[in-house]
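The complex is shown incomplete by one protein chain, all other protein chains being positioned as in the whole.
Right after this comes chain A.
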Amino acid sequence: MQTHDAKRVEITIEAVMQSRLTDALEKAGVTGYTVLPVLGGSGRSGAWSRAGQVSRGTGMVQVVCIIRAERLDDLLDAAFAVVKRHIGVVSITDCQVLRAERF
């Protein structure tokens, strides 16, 4: 099967910042992304969990984008402008996709 190189960007960020981040990504020309709920975890700010959330102020989500390598910098610039002051993790990995025209 023919596969194509692509970049997978995972941005784990506070739920309150989700719409700001996805708006910024769309402005940067990123039209494809997936938003996932995050159950819980632990990091520099301590442990946290999705259980019993009464406020969007304390939840986290993960935004996943798969794009062509030449568009990565634009995406990262847009994402970083939104998330730089906030709790969150941005990671980039190489991946393979089957249908290159979709990314």
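To be clear about the criterion, contacts are C-beta pairs under 8 Å (C-beta built on N, C-alpha and C of every residue); 3 or more make two chains touch, one makes a residue touch a chain; residues count from 1.
Here, contacts and distances are computed from a predicted model.
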Name per UniProt, for the chain absent here [options: "Branched-chain amino acid ABC transporter substrate-binding protein", "2-oxoacid:acceptor oxidoreductase subunit alpha", "Sodium-dependent bicarbonate transport family permease" or "Lipid-transfer protein"]: "Sodium-dependent bicarbonate transport family permease"
Listed residues A:Lys27, A:His86 or A:Arg102, member touching the removed chain: A:His86
Candidate in contact with the missing chain, chosen from A:Thr3, A:Ser19 or A:Thr34: A:Ser19
Residue numbers in chain A that touch the chain omitted from display: 14, 16-17, 19-20, 46-47, 49-58, 85-87
